[in-house]
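As you look at this complex, bear in mind that one protein chain is not there, while each of the others sits in place.
Here is chain A:
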Amino acid sequence: MSDMKPNEAPEGDENGEEKDWAAAKAFFENLKTNKPRPPKPRYAVTIAVSSRTLFNMVAERKIYEEDGMEKYVAYQVEHENEPLKPGAAFPFVKALMTVNARLRELYPDSEELFDIVLMTNNHAQVGVRLINSINHYDLTIERFCMTGGQSPIGYLKAYMTNLYLSKDSEKVTEAIEEGIAAATMFMPETEIKLSDTQLRVAFDGDAVLFSDESEIIVKQHGLDTFFEHEREFENKPLAQGPLKCFLEALGKLQRKFYAKNERMNCPIRTFLVTARSAASSGARVLKTLRSWGLEIDEALFLAGAPKGPLLEKIKPHIFFDDQMFHIEGAKELGTIAAHVPYGIGQKYHRGKLIEQPAKDK
């Protein structure tokens, strides 16, 4: 799922790709400003954010839903010189920029950086306001797709997106089905002060980093069977989940800091926040990560305790979980949460199976 990018261009396309890249490089180097130029997509960790996750467009969205497309576009155009307020993904994007600045200091010629792309369904006329807002906050976003209503999935794939963040759960589900790590973002109910020197990313375990195979056992056979099963299969790695490759991409960048003796001062920190308990089912998770050659900086086993209070202490720029129950708990206490609509957890709400309408065979 969501494989790391191939290192070579497809057959026959190398000349075109190199030509576009060389011209862009020259273009940016000739600019009078000191703008950092965007990295070569093949080597970068590409993060695609939608307009509604980057900026707060709740009021505008209401106009779209109540008054229709024409009024919505007209409103946006009328207000296009007013910068939008930051959205749920804004702190995450700022943190990515901080990491990039540190990477550029240590590796001035490397293309292994975060590449932030704006991927929106919005109409290009609304795009003017989006561009003005990006300018206002001086965000390093040079690439964007404003599809005017068309699905963004094709572009996500074409540009080897490593992570896609949106407010629209349907698009997120579609992306996951196409093998792209994706999550639906939620704005927290209160604001927590987050680090501005370190990117902090928290992940749930089952059905996020790992497949939902164990969660299926819990839902269908209960906790006792789950504990037994996990003990029995402790040494068998779990299958990978939709966000595994994103963790891998973060790890690759972390190692660049370690290589320059910056482990103590590394601007990326990763957390595993799982309902599993260390005593019984935790070992399998750690062994799986080890078998994949992945590190996680802190693993927190809650043994079923609520995640909200712990996340409040961790203060991640983003927290990924597959269960809405945990997302809601995180939001309440001010954590920026992102729902991963994957696996058996989607069919349950607070432990009860959601009745699905009968499907025609």
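By our rule, contacts are C-beta pairs under 8 Å (C-beta built on N, C-alpha and C of every residue); 3 or more make two chains touch, one makes a residue touch a chain; residues count from 1.
Just so we're on the same page, contacts and distances are computed from a predicted model.
A.B. asks: When one chain of this assembly is omitted, its UniProt record names it as which of these: "Autophagy-related protein 101", "Large ribosomal subunit protein mL37", "Cytosolic 5'-nucleotidase 1A-like" or "Protein HIRA"?
C.D. replies: Per the UniProt record, that chain is "Cytosolic 5'-nucleotidase 1A-like".
A.B. asks: So which of A:F55, A:F114, A:Y159 or A:F271 would be touching the chain we can't see?
C.D. replies: Considering the complete complex, A:Y159 is the one touching the chain left out.
A.B. asks: Of the listed residues A:V49, A:A88, A:L103 or A:C145, which contacts the missing chain in the full complex?
C.D. replies: Of the listed residues, the one touching the omitted chain is A:C145.
A.B. asks: Touching the absent chain: which residues on chain A qualify?
C.D. replies: These residues touch the chain not displayed: 9, 13, 16-17, 20-21, 23-25, 27-28, 35, 37-38, 40-41, 68-70, 73, 123-125, 127-128, 131-132, 134-135, 141-150, 154-155, 158-159.
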